[in-house]
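For this view, one protein chain was removed and the others were kept in their places.
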Amino acid sequence: MIVNSNDPSLFGRFHLSLRDAMFLGFCAALILALRMAFRWHLGISGHAMFFTIPLLLLARGCVTFPWAASCTGALAGCMAMLLGMGKGGPLILLKFLLPALCVDAAIWLFPLLLTSLVGCMAVAAISAASKFINAALAEWLLGIDIAIILQHALLETAGAVLFGVAGSMLVPSTLKKLKARGVI
Amino acid sequence: MFGSRFDEGVSPRVCLGRKSGVEAAGWSLPLAAKLLIAFALSGLAVACRGWLGIAGLLLGNLGLLVLSRADWAILLQAGRLLIGQSLILVSLYVIRFGWAQGIAAGAQLSCQLLLAFLPGMIALQTIPRSQLTSLLARLLPSQGAFVLATTLHFFPLLLREMKTLYASQVLRGCRIMPRDLFKPWCWQDFVQALLVPAVVLALALAGDIALAAKAREFTPQRQRTIWLSEDRQ
Partner (left out) sequence: MNSPLVELRSFSFTYAGARQATLRDVSLLLHSGACHCLTGATGSGKSTLALALKGLLPHGSSSGYLQRPAAAESGRAGVGLVMQNPETQLFADSIGEEVAFGLENLAVPAADMASRVLAALQAVGLDRPLSGPVVPLSMGEKYRLLLAATLVMRPQLLILDEPAAQLDSAGLRDLRQVLTGLKQAGIAILICEHRPSFLFNLIDHFWRLDEQGRLHPGLHTQETEAQPFVDNKSRLPGEVVVINASGLASRRGMAGEIWKDASFQVRRGERVLVQGSNGAGKSTLLHLLAGLQPPSRGNLAVLGRKPSLAGLRGRLACLLQNPQKQLFEDSVAAEVGFVLRRAGGGRTELAEKVSALLETCGLQHLADASPHKLSFGQKHLVALASVLASGPELLLLDDPFAGLDDASLKRAWALLLERNSHGTTLVWTSHHADEICPCPHAVLRVEGGTIVRQSV
């Protein structure tokens, strides 16, 4: 396999090569595909985070670009719009972008978080918790009672955090194996 | 498994080319008008308070549905997507305010929620993909637009490769079938035999595609011209 690794960089390590950008695109497409394939009719909100968070973490872990997860989230949102998926219309972009921004911010602050299980779970929890903002904002604009907003948003966020953390548990061992193989 | 959406490709050159693709038969609302109306209806749904406003918005959405030549099944789709949320909302209101008041308020807000999201769904589902990609191409940097379209184009290939990998590993004895994944002691197989090779596969495919694009002189920085299809020459 001839690997076309990063092109000569103009901006040090903050250059996103075409190959890495394509990989992030694939991660974004996988997020959507898995959400579509595993539409669990459990009535438990947030189960989509089981796939979204680990793929965002993997994207950030495999590509040395500070905004890798955000790019993945943005691409996933654009793809969802293109494919006419889900509720919210154009607002679906925020649904993917907010958790992705949290991932990038967390890794920027604490670069070694992805190397440990606890670190990964912490990042996952924070990113999944960003669902609170999405849920609360829409309902606040609609004029829903504040107490109801808090209860409902917390309920949704709790489900998202549980699923997000559960999905993230496999990420550190995956990244470790990829590093051992010299792939990343 | 993933539906026909991922079987349809998006030509990267359409994305970068700002070319209109196949239009819906007959007249349909222009893109700008559609987006403007959808935005206005969503905003009004958020701001309205009362059943009269909801009734008006419902008529507005039905009008948008008709003018956009959308499939009426989108109403069912929207209802299915929001039913869970609505049930929770109504339940919380009932707990807080009692049965009569709770159901009335919860139902009203559920309708508002539906009417806030419905215009966006109608707009997205009825805008031809080529127009949407052209719009995105204006908003995204050129490499972003190319990556978006190319990824969607090649995603079916990646899925086929992953499916084949999955089958080979299962036949080898790896415990990675859906029923195996409920057992924690099988997770190591999942990571080692499927997840890691799948990531390597995706990276390799991404590398091959990037190399192929560069072999055809693609550079993100260079301004590109547009191929005009036969119907536009």
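The chains carry the letters A and B, assigned in the order they are written, with residues numbered from 1 in each.
Here, contacts are C-beta pairs under 8 Å (C-beta built on N, C-alpha and C of every residue); 3 or more make two chains touch, one makes a residue touch a chain.
Here the structure is a predicted model, which is why all the values come from computation and not from measurement.
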item: Of B:89, B:123 or B:205, the residue in touch with the unshown chain; value: B:205
item: Among B:36, B:66 or B:157, the residue in touch with the chain that has been omitted; value: B:157
item: Chain B residues that touch the omitted chain in the full complex; value: 4, 7, 9, 11-14, 16-17, 150, 153-154, 157, 161, 163-165, 167-175, 177, 192-193, 196-197, 200-201, 205, 208-209, 211-219, 222-231, 233
item: Residue ranges of chain A at the interface with the undisplayed chain; value: 2-6, 8, 180-182
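Everything that follows uses one rule, which is that only the chains that are shown with their structure count from here on.
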item: Rounded Å distance between chain A and chain B, as computed from the means of their C-alpha atoms; value: 16
item: Residue numbers on chain A that touch chain B, as the complex places them; value: 1-5, 16-30, 33, 36-37, 43, 45, 58, 62, 71, 74-75, 78-79, 81-91, 138-139, 141-145, 147-148, 151-152, 155, 170, 173-174, 177-178, 181, 183-184
item: In the complex with chain A, residue positions of chain B that touch it; value: 1-3, 5-6, 10, 38, 42, 45-46, 49, 78, 81-82, 84-85, 88-89, 92-93, 96, 105, 109, 112-113, 116-117, 119-121, 123-125, 129, 132-133, 136, 140, 143-144, 147-148, 150-152, 155, 158-159, 187-188, 190-192, 195-196, 199-200, 202-211, 213-214, 218, 220
